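Removed from the display is one protein chain of the complex; every other protein chain stays in position.
After this line comes subunit A, so read on.
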Amino acid sequence: MTNTPWIVRYLWLIPALPLLAGGLIALAKQRHRSFAAAAAIGSMVVAFLLSIAAFLEALGHPDVKQFFNVPWFQVGSDVLKLGWMLDPLTAVMLVMVTLVGTLIFIYSTGYMHEDENFARFFCFLALFAGAMLGVVLSNSLLLLFMCWEIMGLTSYLLIGFWFFKPSAAAAAKKAFLVTRIGDLGFFLGMSWLYAHTGTLLFYDGGAGCLEHSAIASLVAHTTAFGWPLATMITLLLFCGAVGKSGQLPLHVWLPDAMEGPTPVSALIHAATMVAAGVFLMARIYPIASAHALPMPELTPTLALEVVTWAGALTAVFGSLCAVAQFDVKRILAYSTVAQLGYMMMGIGVGGVSVGMFHLITHAFFKALLFLGAGSVIHGCDGEQDIRKMGGLRGYMKITFYAYAAGTLALCGFPLFSGFWSKDEILGAAFVWSISRIPFYLGAFGALLTAFYMTRQIAYVFAGPLRLSQSEMAVAIHATHHDGADHKRHPHESPLVMIVPLILLAFFAVFLGFAGTAAWPWFQSFLDGGSATLSFAAFTHALPLMLVSIALVFLGIGIGWAIYHRRRITVAAEADRLQQAQPQLFALLQNAFYIEPFYRATLVKLSDFLAVLADLFDRFLWGGLVKVVSMITVGIAHLDSFIDSNGINAGFDEGCEVVSSGGKLGSMLEAGRVQGYLRAIGAALIVLGAFLLWTIGRRA
């Protein structure tokens, strides 16, 4: 380890700095607002610079996994180690998280300016960033899981940041619990992996659980259903990823998570944390993709098949739901669900680099969209209903252009970043050897994406303003600047919020060129090779690209035709789709009624079991105890009756005491006390009898 580069040895500083900042802010007083913001942003900037250094180091050795392990504690004769690592996957995630994080932190100083818990907000944000960075660079599944859970905690705290709103408190609890359902699988998978391989370190000079010998043993070992252990463990870990990344059927928490302040939605519930599930699958890809026998590359394993189907179904599901939402943030939330589905599908059909490319581009354009939405909400004094917006292009120009860039990236408009990354996934799905259905699902999702984003733009930025004076939302912000100077029309956000938007927009537009079909630099970097410029590859991918371009234009066209050709003029007007297909619209609006279904089944079941357990306790077990004590008392009486009729004089006296105790007890008819006293008496009799008997035997 002596020749480990300094940046690898000190990689732990990257998560430690924000964590430290979070700790300091927690100890500081609430009114030290600028200290809080400065500490959080400062730590993120330093972390960003260190990440760049780490990135450059990884750039030099894209094909090596550099790691640094340290002992944590002793378990009997064993030592449990944790560690951190650097490879291209870690490097790109580090840069993305610190960069997006820094921008969102800066934006938050503007967005949260009025909030009385400003310092607390930055404390949680910094803790979150630390935890997320920990997930990204840990070289141990255990350390990853620990950071993963802390990330879950900060997500809980931030969704419930406005804890005095019951809806926020409920949403926070829901998010924590639903993700924890998935984490149970993660936990079991981790225990199993540890038990089988004896380590949770990913890389450890040949002894790690992602290295050759461990994987060989994982695929050789067969468990239930004849599955190799590798499949079983991947699926258990995937449960965790499903929870965290909002995949079907554990997606229900993510739309509700929008109760949190918008920067939180941007950073945690769009760009970074929710992508951690995808990252996890990328990290354990060596296990997920391992076959017992040598197979051609990218032959899907059962585990990857499951990942693909879950992703493809989620992609369509999320897109469909996004079509029928009215809350500007919920549209984006369902869109996030769908895009996470694409990423999962990308990992399943095309491997790490395909899924990860979309993760990175999505992080930038979705952060941009959320921050744009935040700017819109801020400008409209807390209004989130798109029906009441409209015409905002005129009031907030920069926000509009930034938002438009994000929208085009998300739709996969040619040359924008999302175009390249989504295309890559569809291309891989097209040649998937199991089935072509995921491709069709993905393509349909792409069409829907273009459609719902156009609908949103039409509602928010085009047409006339429908925000009426009387209906100005009385939300969080309104309470802070009520008074005579209350601005009664939408306004552009302050510079501190606009600059991050512009920077993010830049990445949303241009980042895709790092991984085009002609020059797949990003993908080659992640796969540990070097990219070559090849127009042959580009022309090969061209037909499919044209199909997806056609889908995007079709989606935008339909959206434009429905929502913009005839302007939306009144806020009360029902959605055009709703007018045409009310039942279908309701189905989509309620997200296929999955949540009411859970409420009616799982939640009811859990409530029922709780009541049952309580009743069991009070009546069954309590009753049994009563019965037992009564029986004992009965026997005691019988005994005393027999004894008093004179078998053993010495014994008689002892029983006299007991039965008089019993009579005393029976006078206190009220409580249970008597039963127990008698039980003691009976036990004493049994004891005495036993002793007499055994002594008699010996004699």
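Throughout what follows, a contact is a pair of C-beta atoms (placed from the backbone, for glycine too) under 8 Å apart; a residue touches a chain by one contact, two chains touch by 3 or more; residues count from 1.
Methods note: contacts and distances are computed from a predicted model.
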Hidden chain of the complex, named as in its UniProt record, picked from "Multidrug ABC transporter ATP-binding protein", "Transcriptional regulator", "NADH dehydrogenase subunit M" or "Transport permease protein": "NADH dehydrogenase subunit M"
Residue in contact with the excluded chain [from A:434, A:518, A:531 or A:625]: A:625
Which residue of A:145, A:253 or A:452 touches the chain not shown here: A:145
Candidates A:188, A:434, A:571 or A:594 - the one touching the absent chain: A:188
Option touching the unshown chain, where A:3, A:77 or A:583 are the choices: A:77
Residues from subunit A at the interface with the omitted partner, ascending: 26, 30, 72-78, 142, 145-147, 149-150, 153, 156, 160, 163-164, 166, 168-170, 172-173, 176-177, 180-181, 184, 187-188, 190-192, 194-196, 198, 606-607, 609-614, 616-617, 621-622, 624-625, 671-673, 676-677, 679-680, 683-684, 686-687, 690-691, 694, 697-698
